[in-house]
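Mind looking over this structure? Questions follow.
For this view, one protein chain was removed and the others were kept in their places.
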Amino acid sequence: MKYAYYPGCSLECNAAAYDNSVHEVADLLGIKLQTLDDWNCCGATEYFSQDELTACAVIARNLALVEPQVNQLVAPCAACYLNLKKTDRLMSDHAELGAKVNECLAAGGLNYKPGRVTVRHMLDVIVDDIGETAVRDKVVRPLTGLKVAPYYGCQVVRPIADGDCTEYPMKMDHLLTWIGAEVVDYPVKAHCCGGHMTQISEPQAFELIRRLLQSAQDYQADMILCMCPMCQLNLDGYQGRVNGFFGSDFKLPIMYFTQMLGIAFGLEPKKLGFGKELVAALPVLKAKLNGQFALS
Amino acid sequence: MSNKPKGKLALYWAASCGGCEIAVLAIDDKILKVAEAFDIVLWPCAADGKVHDIEKMADQSIDLCLFNGGIRTSEQEYMAQLLRRKSKVLVALGSCANEGCIPGLGNLNTRKEVFDTVYKEGSSTVPENPQDVRPQAETEMPEGTLHLPVFYDTLKTLAQTVDVDYFLPGCPPEAENIWTALVAILEGKLPPKGSVIGVNTTVCDECKRTRHEKKIKKFYRTWQIIPDEETCLLEQGLMCCGIATRAGCGALCPKVNSPCIGCHGGNDGVDDYGARLMSGVASVIDSNDPDEIDQIISEGIPDPVGTFYRFSLASSELRRKKKVAAE
Amino acid sequence: MAAHIAEKKGTFLEEVIEATPGGERLVHCLQCGSCGGSCPSGADMEYTPRTLFAMISGGDREAVLAANTMWACVSCYFCTSRCPQNIPITDIMYTLKRISIAERRYKNTDAPALAKTFTDFVDKYGRSYEAGLATGYHLLKRWKPIQLMKMGPMGVQMFTKGRMAILPTKIRQIDQLQAIIKKAKELSASEKK
Amino acid sequence: MAEKIGIYVCHCGSNIAGTVDVEEVARWAGVNVKDVVISKDYKFMCSSLGQQMIEDDIKKEGLTGVVVGACSPHLHEKTFRATCSRAGLNPFLCQMTNLREHVSWVNSDKEAGTVKAKSLISAAAERVKHQAPLEPMRVKVNPATLVVGGGIAGLQATLELADAGYHVYLVEREPSIGGHMAQFDKTFPTLDCSACILTPKMSEVGQHENVTMLTYSELEEVSGSVGNFKVKIRKKARYVNYDKCTGCGICVEKCPRKVIDDVFEVGMGHRKAIYTPFPQAVPRVPVIDTANCTYFTKGKCQVCSKICPTAAIDYEQQDEIVELEVGNIIMATGWKLFDCKKIPQYGYGRLANVYTNMEFERLCNAAGPTNGKIVLRDGKTEPKSVAIIHCVGSRDVKTNPYCSSVCCMAALKLEHLILEKTKAEVYAFYIDMRTPMKEYEEFYQRLLEEGVHFVRGKVAEVTDAARMPDEQGKLIVQVEDTLVGKQRRIPVDMVVLMGAIEPQADAKEIGLKCGISCSMAGWYTERHPKLDPVATMTDGVFVAGVCQGPKDIPASVAQGAAAAARVQGMITKGEVLIEPIVASINEEGCSGCRICNTMCPYNAIEFDEEKNVSRVITALCKGCGTCVAACPAGVITGAHFNNEQIFAEIEGILWDAKPQTEKKELQTAK
Partner (left out) sequence: MENFEPKIVGFLCNWCSYRAADLAGSARIKYPPNVRIIRVMCSGRVDPTFVFKALADGADGVMIAGCHPGECHYIEQNYKAMRRFSMLKHTLDAMGVESDRVQLVWASAAEGQRLAEAIEKLVSDVKRLGPLKWPANWQEDESRLEALENIVKEHAEAMEVPQ
């Protein structure tokens, strides 16, 4: 199946590891991702805070760029995913707004018919479209013995959950069991990482990050797996500062679920962007995977 | 036939293909009996006769007028009014006069669209009409103004134009039915005014196929399947109009494995043939899911008006397609 | 909308409803507090969203627009997904942010500055620009060089890991995007009048 | 015969006259509507004086049709039909049109209202000219009654009728009658023991000479109509001979197979593979649960059969279909508890010490799995703090938008029981405290005195993710205390969810069997929510208890009795009149196309193969008219709703939109 692919700004550099691993895993699973030509930033939450129509118009440009013969658009970043999906919904449910957005698009010679493109998250594509059998078939290095805490964050599962629970999502849990990992069922897997609060109010953001790290640690997770670059940045990038702030001693690698999928599929860690995380993951893998894991 | 003095008979042909005229002749040698019984005062298709002769006649001096064709032009309307006034009994002969028939499907377009097709877009006219010449109702000549009939936007049935005494449906009407009607009129055994001359059941009554409770999951076009010869065609998904169509033809089409297309129109008391037909057919679509229903219809009946109103559009409640703004 | 909602013409409640897709659900608020209870920032808010809704109904426009509630919102959508009345609470927070920014009613928050810095880069390049955001926002808009220094080591680490680009990426058809943005801003402005 | 129509426009005080110029409507109709010979307005047309006026006019003027423009025909159609009848005019020559609910009350523009009223009057007048006299059909009422559901509402209805001397068939799906009330510990607000007040009624029903109990049975099919229903009941195989069993219970005692009881004990306790749901069950005849019975699953054991002193065990027993004839049906099918797992943030099913209220009822019940001790799932620890959460699955558009109406009081009762039986601190989380009935508010006051911590706020989540040391090992209830406007986290040992009351999963399906429909929420629709709360749109079918909407025990009992009283009325009268609104087929015109054959859900259309025509069986026809609209040949007629009548109505209703006819134009052209 062919999908249009919207990487989003973070995946260009900060979350290049995510981008690399998404492509590696997609290739292996036969998911054809075709990067949207000349896509633009989804505006995160920042346009919506200032002007709704501009926010929608900026986002809708990307929807309008999807080629007519493709009707699925994959976004790996939670914020991009929600913005794209939400804009499509707003345009369909509120015809007046939809018409205005199209008026704006027309200024750029574009048009988007609401409902034409289905926005998908990479996780949903792998779990729903590829499915258990195909994933299991590809596993050459099961993650037996590794305790992973799936972390869903907010915007992929709320307010629009694509076939999963908004409170207690399970899709990543399932996926991780298919690749042999031991999944930690901890209560905060869909709680907030603080989002852009790190930029605005550190105490508030750090407390939210601490709760997540604490709970994963309480449940003896070896690492946390994310599905959003912002979550990864907050939990990984700020882990040191959170430790400083609270006097704690968290040392949890924060990886993308696609990176671990790649490991299970036998791909080289380097290709999957290992090493870009601030809290190193490879030592944990080596320690936990009982020598099955040879660093290549 | 009686020895009464000869009656006067007029036959006229308005917007129609002419098939009804042939159907009159198809009564075979009985046509001689007609000639025995009637003086034919007007039959443009077969005999000489002048309109102004008719105009000169006293009102109600024609005993019987068989009028076929719908009313599309001012001339046809004029003739309908004239013949109405001059005739004691006016019979709408054939589907066109009764319900508009195929010419009535022109009501899906406006006059302009019809002319565009004929004079501008038609493959045979394009090279020959570079100046885009159109029929003009009025032409100024040195001798004065010349008038041609005005072509109407909407085709009307005879009954929408003038009072009609009897209706003889069919495209064309069966010769036997024409003869029955003539006999009835000659013998003075006239049914109540406004009657349709024919039976009041549907084609199913004359169709020998076996029928069951109906459930339709998919409609087929005639070229898509070869239907079973024993079973009701509609049950096989072919859009057979027999369920709503007045009998009298002996189920000719179903007999040759082809669905009834509805040329006889509806029974007595049916106000809108197409509505009756679509209501019946839609009722037995085998789905309760609005999307699926929609799909069954849009895939199987791509041209609902052409399907349900193939013959009766002009006589339907709505009569024509909505005209958009001014021409 | 049915007559009973139309009757509220000109109120702040109506203003908020009008500015929020799906906002008409707001009149159904039961004051149950599942939003305030669910909010990860709930403890940091002067007024919980629920309180704010009561204030909106009460026409307390000034106080609502000056509240820190919406600026504490992290867009986690817990309130929205748990609201028993299907009120698009997060979206209402966006609406309040928009009105507050448009009228410059906000107090003690750098969120508007962050938003502006962020979208300025997008307007210019078509992509966000993290390095620029960090410097531009903390130094220029916010004037908190200390903050930037605190972030320093992390920034360096990010940089050495190759996770921070020095230069922004610009999209090819930036003109097209800018035309779209221009049109959108025009339309929004004409609507506000 | 020339039509002479009388038009009567009601003011309804100012109800209609307020926004409709009724004098003008009456005047206008008298002048403009063809065949109208008399047109009047009157203050209250339904008053005896108003009716007298119509009667007098019918007699004096020889009216052939009467139009009354007043309120909804659902309120007064019968009244005015009777008026006409008294004056010798067939009641079906009276047409009512709704100028109040459909015009004056929904509109404030008098001018527009007046125009609309004229349209409706004109429509009714055109229609009435085409109406034909009809005679209602009379049928005898079978005095036997079917009651579906053996909960408290059904039991009450059964006893009322049986005591009055009429035979009742009581059908219950479970092996014993008693319903949910049998599971409760105490009843609010009096705190009397639920079983103590229920079981005497159960045994009375069990022994009543006028009651045939069909337990472990389900409604299979209903046909016929008011007065003469034919009902098929599936008696599920019990594998115990009902007549031979003495109810000694030794088979249950000796059965070696113990299973979790998901029904009566809601998973909290056990029963045997052969069992009666509870000790006071009526009847005391046990059933074998074949899914768990060792003999049925493995072919060995037969302990029960061997031990039974009366040889009542019959492994070969089959389901049996019983056919009954009854005149009326009372539906009292009750409710089910909301599945609390649908609100995952409350942790039910994931966090061990989160309970549903029904589980907690069993926990409190002295006959329950813990003998009435309130302990955690470990079976021994008494909780030091308990949180009770109201409105779980109620008042939430994502689950059930309605208020379940009894949970506040039920929660107060449970809170009281916790305080009575334990030393725990009790927290009650509510949105609004609803205590509207007799002595209920007083009970709330009592609980305030007893020291329950009431927190106004819908709980956001129940979690075991501790943030603070004092939260470790506890369930933390996170909530906004809305009276303060602060987020709170309250650590407790146990959480009780007051799950919503929901319609039975198959309520809709069962309802359709006897032709009654459900509201959006799934409750059976009563004929009128205020004035006819136990009758339904289907004559002869009544509803009682929670199946009609959430209600407490007193209200369920009252409804059971009310439904029984309505049935008694029908039986005493002996016969019912059935409206003659039925379809008929003109067989001469019918060509046997069989389009109509699948139209009728009541199988009222039969096909005569020999004559090749379809035919309506009048007794089965309910008069919906669907076949009329479907008949492609136009040979099916719907009495009182035939095409001519509706066409006339359409023409009349569009009196001000009528086109100039073409023919008229032509004549002027000539």
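Note that the chains take the letters A, B, C and D in the order they are written out, and that residue 1 is the start of every chain.
The rule is simple: a residue touches a chain if its C-beta (ideal position, glycine included) is under 8 Å from a C-beta of that chain, and two chains touch if they have at least 3 such contacts.
It should be emphasised that the depicted structure is a prediction, and the values quoted were computed from it without experimental measurement.
When the full complex is taken into account, the listed residue touching the unshown chain is D:116, out of D:81, D:116 or D:594.
Only one residue from B:38, B:179 or B:308 touches the chain missing from this view: B:308.
Residues of chain D in contact with the chain left out of this view: 72-74, 98, 100-103, 105-109, 112-113, 115-116, 119-120, 123, 508, 512, 515, 517-520, 525, 529, 537-538, 581, 599, 601-602, 622-626, 628-630, 638, 641, 643, 646-647, 649-651, 653-654, 656-660, 662, 665, 669. With the whole complex as reference, residues 51-52, 55-56, 74-75, 77-78, 107-108, 137, 147, 149-150, 152-154, 156, 271-272, 274-276, 278-279, 281-283, 285, 287-288, 290, 293-294, 297-298, 301, 303-305, 308, 316-324 of chain B touch the missing chain.
In this text, only the chains that are shown with their structure count from here on.
Set against the C-alpha centre of chain A, every other chain centre is closer than that of B.
For the interfaces C-D and A-C, the C-beta contact count is higher for A-C. Averaged C-alpha coordinates give centres for chain C and chain D that are 47 Å from one another.
Note: centroid distance chain A to chain B, computed from Cα atoms, is 67 Å. In chain A, the residues that touch at least two other chains are 167. Multi-chain contact residues of chain B, defined as those touching 2 or more other chains: none present.
The residues of chain D lying in touch with chain B in their complex are 588-595, 597-599, 607, 612, 626, 629-635, 643, 647, 662, 666, 670. For chain B in complex with chain D, the residues that touch the partner chain are 81, 160-161, 200-205, 211-215, 232, 234, 242-244, 247, 266-271, 276-277, 279-281, 283-284. Contact residues of chain A toward chain C in the complex are 9-10, 12-16, 38-41, 43-54, 56-58, 61, 90, 93-94, 97, 100-101, 103-110, 154-155, 158-159, 161, 166-167, 191-192, 194-197, 199-201, 204, 208, 237-238, 240-241, 275-278.
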